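Dropping the structure in here first, questions after.
All protein chains but one are shown at their positions in the complex.
The block that comes next holds chain A.
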Amino acid sequence: MSTHSFFASRRSVLKGLTALGAGTLIAPALLRPAHAAVGGMMADGDVINGSHYGFGYAKVEGGRIVGMTAHEKDHVPNKMFETLPDWVYSPTRIKYPMVRKGFLQNGHESDRTERGKGEFVRVSWEEALDLVAAELKRVKETHGNGSIYGGSYGWKTPGLFHNCFNNLYRTLNLHGGFVNDVQTYSTGAIRVIMPYVNGGPTTSSTWPAIIENTELLVFWGANPALNCRIGWKVPDHAGLKYLNDFKATGKQTIVVDPIRNDTAQLLESDWIAPRQGTDVAMMLGVAHTLLEEDLHDKAFLADYCVGFEEFSAYLTGESDGTAKTADWASEICGVDAEQIRELARLMASKRTMINMGWSIQRQHHGEQGPWMAFTLACMLGYTALPGGGADFQIHYANYGTPKGTAPIFPGFPAGETPEGLPAPIPVSRVPWVMGNAGAEYDYDGTRYTAPDLRLVYWVGGNPMHHHQDRNKHIEYWQKPETIIVNEINWTQTARFADIVLPVCTNFEKNDMSMVSEQNVGIVAMKQAIEPLFESKSDFEIFAEISKRLGFEREFTEGRDEAGWLEHIYAEGLKDAEKKGVEMPDFETFWNETFYQEFPVTEAAKYEVTHASFREDPLLNPIATPSGMFEIYSRRIEGYNYDDCPPHPAWMEPIERLGGAMSDKYPLHVNTQHPTYRLHSQLDNNTALHDAYKVQGREPMYISPADAEARGIADGDIVRIFNDRGQCLAGAVISDTLSPNHIRLSEGGWYDPAEPGVIGTLCKQGDVNVLAPDIGTSSLAQGNCGHTILAEVEKYTGDVPSVTTYDPVV
């Protein structure tokens, strides 16, 4: 049949309708003759790309991604990478620009309690972009740039060009500036405290040096077997390879964690399980034993540290009347006093590395954990020797793996923020600031006033996942007049916005990324498929907004996507030439090789942090006020904070087992990183759900004794609750949990039974409905996502469907 006759017949249908006068009921045709194809469908084949889970090839057939193959340079590929097509083709994709109905009708005077209730209307891109530009103009003119929050925050794409933060910052900077944030949800306390102590949280030795020299490796609240599966840049999973290499040495490892975690299981480690949140007390017990039994390295403490005298007065109780003995520690942390003493003796007897995870600082008074771990390492005296000391990084991504000889690729520039704007906000205080304009807060030695944020623009992040105390968060989130979100998926952050702009995935645009935090390579991230629906890249979106605000040329500098990629590569090439690093030209890289490795030198394999300081402390001082490691900080003393003393100390948290609130809520909720996600990313990847979800809900791990005491069976739906909120989850009974602890990993999407209603039940298992929204202390103001007591019960009500990911069909 010819196309002509077909369309003639279509006209006959329409003619009939027109004769009826009903033509308005029929939209213009979707279908057209095949010869009118616009083309543009991407070619079949294997297309290279990179992600936070690894890198490799997307297999494209008929314009669709049908599978993934890991790159040969990915040492330990994982299932998250393999199932990325499931994420690309999730029914949760945002298809069109959307505006909340109330906002469309009343603009910034809308009823903001309607946020999160699903009242959206599709608009054209033109209309959406006009609206965004008009709001940015209005807020600037009416309230000033200091009322625009653009800090965003989250796990954006690792691409150098489509870095959505920089795309947003660049736009807002050209618009006159914005209020940013500072620090992270991962390292809120450690990155503030450690510069006072040792110049900054660092790796202590590279993995080859650890494998060769470390005799005892203690993972304290650290879980590299899990957390090295992901990376801020594109991981090659070398950290996991080295972890296995360490296992092969047969040397002793100890895991200190309320959970016998993935690392303990992989390495068959000895397991010590303190009550969660009491690690500082336990470490003090170890330190006291070292002091009492004269096992500490007095020469090291004298030559390289300041403040041990004051600290030892605290250990002995001379300064506060309480000796921090192993028995004292045991009362608090629940670990047998003799076991604490044995640990001290064992650590003192051989070269020990303490790898401290970030969990210990993501809790109330979280500054104390890393400071105490470093102090303990200084007492042992192996600090700055190969394979010794305290390490704060190797538990995650590719830290501790040797650095490549990469040139610097500056990427897409964010531009400069003009002077005179309110100071960046400690990121975990951003929601509080939204709700408390004009209130004062302390941060890192300075007192600030919370700015009056009227407009919030969020890209590449999901605060409705990562922030604590969801119910309070929703209340704060109602304060700004306008919330704009660029998103790939209908996350709760998108659902709680006024204007939602659909963004395409990294498979729908061209980019490139560094491989590994140690920059061992650069990989092309090539477009594999056409952008789905009407989604666009952030660059396209911000170029359009810039056009409307009158600075398109300054934003794009006259370059399109291809132009920027060539430019970014050329800048790297220039630096490579300067450094004598070999690199192909852009054409060859982009069209032929796709991946460029930057070799690791022999010297880089055996790096030991602070080694030069240990060699000559006068010539190579530490970047602290004294130039030494500071066990006592005069500077912190000067701040006079009652919640952050000048030396590491045990500070009672707002709640803990055996302490405050434990009579009412007898379980500590452990929120460790999820096994099959990157925080909340991939929670909508249902191909992975079979591996871990329970009746479609986030698994809650519980010990056999705690389950039995509550009549909970494996696979039951349970309700977890405290004074802050409540959620459902699916019970998994596991002997990896120590008693009185349950595990509910962070990142399960918030799924309110009554959307937009404060206090409603989360049907799926978002642990942040239970977590407190407080800062670690006046010093760092980090988040306290691990300080949670709760109770759990078997859920006997009508079981609601989980609706947060996909439509239930």
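Methods note: a contact is a pair of C-beta atoms (placed from the backbone, for glycine too) under 8 Å apart; a residue touches a chain by one contact, two chains touch by 3 or more; residues count from 1.
Following the convention adopted for this analysis, contacts and distances are computed from a predicted model.
Considering only "LrgB family protein", "Putative ABC transport system ATP-binding protein", "NADH-quinone oxidoreductase subunit J" or "Tat proofreading chaperone TorD", the record for the omitted chain gives "Tat proofreading chaperone TorD", by its UniProt protein name. The chain that is not drawn here is touched, among residues A:Ser51, A:Ser90, A:Ser204 or A:Gln276, by A:Ser90. Contact with the omitted chain, checked across A:Glu215, A:Glu292, A:Glu310 or A:Glu534, is made by A:Glu534. For the chain left out of this panel, the touching residue among A:Val76, A:Val121, A:Ala134 or A:Leu295 is A:Val121.
Hidden from this view is one chain, which touches chain A at 1-3, 5-6, 9-10, 12-14, 16-17, 20-27, 29-34, 36-38, 41, 61-62, 64, 85-86, 89-96, 98, 101, 118-122, 490, 495, 532-534, 686-687, 751, 755, 803-804, 806-809.
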